[in-house]
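Heads up, one of the protein chains got dropped from this complex, but the rest are sitting where they should.
Here the chain labels run A, B, C and D in written order, and each chain numbers its own residues starting at 1.
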Amino acid sequence: MSDRRRITGPESALPLVFAPTPNNQSTTKSPQEKTNSGIRNFFIKTGIVSNCNGSCFLEVDNTTIIVSVYGAKPIRGSSVTSASFSVMTKVSNNLEELSNFTSSDLSHSKEEKEEQKLAKEDEYVTTNQIGKTQLSLVEQKLSTYIQTAFLPSILLEKYPKSSIEVFINILTNDSHTNSSLLSLITWCANCTSLALVDSGIELKDMVSTGIAKLTDDQTVVIDPSYSNEGRKTVGGQEVRAVASYMSVTDTVVGLMIESEEGVNGEMIEKVIDGCNTMAREIRSNMNGFLVSTM
Amino acid sequence: MVKLAGLSLNEQEFLTDSLKQGIRSDGRSLDQFRDVEITLGDQPGYVDVRLGKTRVAVRVSGSITKPYEDRPFEGIFTISTEIGPIAGAFFENGRPSDEEVLVSRLIEKAIKRSGALDVEGLCIVAGDKCWNIRADIHFMDFDGGFIDASCIGVITALQHFSRPEVTVSGEQVVVYSTDEREPVKLSILHVPICVTFALFNPKEKEENIKGGADGNEEAGEFAIVDATMKEEGLSNGTLTITMNKNKEICQISKSGGLPAEGLMVMDCANKAYGIVEKLTDQIKEVLKQ
Amino acid sequence: MSNKELYSPEGLRLDGRRWNELKSFTCKVNTHQTSSDGSSYVQQGNTKVMCKVNGPLEPKSKANSNNNNASITVNLNIASFSPVERRKRPKSDRRIKEMMTILEKTFSETVITKLYPRTQIIVDCYVLSQDGGILSAVANSVTLALIDAGIAMYDFVSSINVGLYNNSIPILDLNHLEEGDMSFLTLGIVGKSEKLAMMLLEEKIPFDKLETLLGIGISGAQRIKDLMDEELRKHGKLLISTAAS
Amino acid sequence: MELDAKIGVLNNAGGSSEVSLNGIKVVCGINGPMEARPRQELPTTCYLEVIIRPAIGNPTVREKYMEDKIKNFLNSVIIGNLYPRQVIQVNLQILEKKNNNSSYTSDSDESAATEDVLLELNCCINSAFLALVDANISIYKAFNSNIFTYTHKGSLVKDGLSEAKSRHLVVYGIKNNKVDELLYGENVGRFSEKKLFMALERGEKESMILHSKLKELSVESVKQKFVYLS
């Protein structure tokens, strides 16, 4: 079936693709100094979108995120006993860089990497064609993680027959520092947490999220940013993890661990501890911020 | 075809009973096709077909596009069959019912798959440019026999239509307007005509199914030609046979419904051939004018 | 493909069968005891079809509730890996929809639907591997699954296809190479009779060949019916003997 | 070009008409008032569903746009509160379109077709009026639509199919055999305010002429339907 709702171009038409904006812009900030705790400085501001129930803006290095929360609003035909909760993510640019997340680690040689790069560009064109509405892989992964992590915290049963919708907009994502999907998830989750608080929706607790990396030599790095260490060493025993916490019940509500090689309990324990440290730090930061805005 | 559009039980009984006695509400005999009225439009490719109260308008048009990748030497022929509520409020807009899918598949099989239109003749530059011939069937009024009427309409409109002359010299393709050069008729390889029978079973279902087994000659079920909407609604199934004048069967479809004796199907096919002959001549007559 | 002789002068087909030979036919019933009320598996040559029947049950939506009869819903799932060349069909493919409607209409007439008013019978069919005659194989598997579910039917529906090679030689039970190369008639027969429950011909054949094809098809379908009957009786005996012991 | 119209051309529809005007032929079939689906139901008035199908191809945004225009216009004319919780379905099928050799389109000149949206709207509105009358649906006032064209030389032509500097679609409501008010207008092209008013003035006159014609037709159809009148 052809698309009837839009006027589509002739079959031979190609989508408009703009030349990539040069990366060496002056706006690219040099990676920020880390604080004592090992977390990069970040900037937050809530309530910046006026037509939604709650919103939050977050900036860390060159990554900027806006989360807006709509609801609880009534909907027809929903479950009677509690609200439905959904998350949508939209990545505004640097899509190309993001699509590399899932597959970038699998190459053998430099030569092939070049080939891949070319192939990727083709792929970018094809997946970005007019009329495509589905979420990309990254967007989907992000949405699912956030949804899973926040389900335990929101008191959905307080809002029967209604829906709560969270929209995450990733405005910029710095390709220079090549922040990974995991780090993006971390900051999106933290931003969502504040946006939910801003919306006044009843929560059991705020969810705070941390990211950590276990390097080759078994040291834990909190909030790793690749700009400092350069591109990660290929084939290294590296374990990266994101974990979301609700500190009231001291529970992990969201978890994602990535590693190229096998792992064992000890490694996981270390890396999760790292996440916990960061999450607690973030939590106290957010607390401070909320108190200051009161 | 459609739900028994508001027929009361009494009316249903009355109609089936009279059919059993060989009487139809519009006075036809059981194997009589309704009179077909074919009107050609001023523009080539526009045909208006009336089959009793059923009315179908067919519009054939052509445009130049790229051929399908797996068939570079063939033009494209599409038939659009969307039934809108203008034909009757019981047709829903934009959501084809199962029946409508069957109708559109049938028309497609009868005309497209039987190779009535020579698609190879529509190729302009292999793999790059070809004619896309499109038949839009506008169903205007429904009183049974959509398949038969639209088949007549499409095949007449295809013969009535003519496309502009095109010449190819190297990379250049020139399309001449109708004033410059005489437009070209499409090449039609044969004229398929659909005849639909509605099947009735005057007895109990069990007798219909088991009846043939005990050697009882009178199986009981019978078929009527070209049912109206009411008759179609009452029938226990339909059988559509598509044939051309060369005594070739292009398509048969009996999609479920009342089980029918093989002999009866053969009998229907024979009747259909007579109707096909008559209709083919009528279409020829109309096109001569 | 087409340069190969589909039918050799010696009267042999590509897969070594004679013109009137069926593909090897095996079937099983009650293959999915836990997830359905009736189930079956049919294998005709390399065509493999699975069928599950659920019902009669409370209709899921009002549209499926009929005051006088049971309504039969057929879902057909043609797996993307089933053909030789992998091909993913969209759910809304009109050919699939057509087949579903044909099956629904065929079985609404053979199942004694008036015994189950205001109920729905759901039939899920899965085509796992295709080698010609999918519609036939699916129809046969639905018959078996319905019988397994204990739903009252007037009789079997057994189905087969017959092709016409070179406009002269009729060939029974085509494989996918043969289907691609000749016009063929798919038949569904009720029980032992010669009654046609469904009948489909998609490409041109001469009028005077129709009768021959019908005759051969009917006898082929009756053979299939016997094979299915055999399997069912075997299964029945097994059930009784296990119940007795 | 003169208007050519027939009433009651379809059997299944509650009311119908066939209108040829400016080389465009439209069939209008009206179903209803009938039971609404829960989604459509309006508690105090009727739900109007307008469906336009093009002569060639599938309906696109262009048809949706026209559907919207006609729906909004008809909503102001039909006495909706007589048919609460009901649906009136207006089907418009465009059958022929003569002016631009439309049976031979190529991909490129499809966009040019937006030009004659006005011509099609014009034909549809007149056809809808006759079908409404045929369907016995209550309307506040009679109406008809005319189209005027300023040629490049600056002269005002009725129904001009010729090259135009501007085109004006004018729909007047008619009550008690007098032009009542302007119901709907749609203007395309470059024109001055003065020219617009001139076109409107002309529209008022032409509207009465067209009205008498349409009235004749509808009276005829009513006579046929209700035998006792004759």
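Basically, a residue touches a chain if its C-beta (ideal position, glycine included) is under 8 Å from a C-beta of that chain, and two chains touch if they have at least 3 such contacts.
FYI, contacts and distances are computed from a predicted model.
K.L.:
Which of the following names does UniProt give to the chain that is not shown: "Mediator of RNA polymerase II transcription subunit 8", "U6 snRNA-associated Sm-like protein LSm5", "proteasome endopeptidase complex" or "Ribosomal RNA-processing protein 42"?
P.N.:
Checked against "Mediator of RNA polymerase II transcription subunit 8", "U6 snRNA-associated Sm-like protein LSm5", "proteasome endopeptidase complex" or "Ribosomal RNA-processing protein 42": the hidden chain maps to "Ribosomal RNA-processing protein 42".
K.L.:
Which visible chains touch the chain that is not shown?
P.N.:
When the full complex is considered, the omitted chain touches A, C.
K.L.:
Since one chain isn't shown, list which residues of chain A touch it in the complete complex.
P.N.:
Spelled out for chain A, the touching residues are 79, 81-82, 84-85, 102-103, 105-108, 115-116, 119-120, 123, 134-135, 137, 140-141, 143-144, 147-149, 151-152, 154, 156-157, 243, 246, 249-265, 268-269, 272-273, 276.
K.L.:
Touching the missing chain, which residues of chain C?
P.N.:
32-36, 46, 48, 52, 54-55, 57, 60-61, 75, 77, 79-84, 86, 88, 91, 122, 124, 126, 128-131
By our rule, only the chains that are shown with their structure count from here on.
K.L.:
State which chains count as neighbours of chain C and simultaneously of chain D.
P.N.:
Both chain C and chain D are touched by B, going by the contact rule given at the top.
K.L.:
Which one chain sits nearest the middle, judging by mean Cα positions?
P.N.:
Per-chain C-alpha centroids ranked by distance to the global centroid put B first.
K.L.:
Using the touch rule from the top, work out which pair, B-D or B-C, shares more C-beta pairs.
P.N.:
B-C
K.L.:
Approximately how many whole Å separate the CA-defined centres of chain B and chain C?
P.N.:
Inter-chain centre distance comes to 27 Å.
K.L.:
What's the distance between the Cα centroids of chain A and chain C, rounded to whole Å?
P.N.:
Taking the average C-alpha coordinate of chain A and of chain C, the gap between them is 51 Å.
K.L.:
Hey, what residues on chain C touch two or more of the other chains?
P.N.:
There are none in chain C.
K.L.:
Which residues, counting only chain C, touch chain B once they are in their complex?
P.N.:
Against chain B, the touching part of chain C is residues 94-95, 97-98, 100-110, 112, 154-155, 185, 190-208, 210-211, 214-215, 218.
K.L.:
Spell out the residues on chain B that touch chain C in their complex, using ranges where they run on.
P.N.:
98-99, 101-102, 104-105, 109, 113-115, 205-206, 208-210, 212-213, 236-237, 239, 243, 247-263, 265-266, 269, 273
K.L.:
Give the list of chain D residues in touch with chain B in this complex.
P.N.:
Going by the criterion above, the answer is residues 10-13, 27, 29, 31-32, 34, 49, 51, 53, 55-58, 89, 91, 93, 95-96, 98, 101-107.
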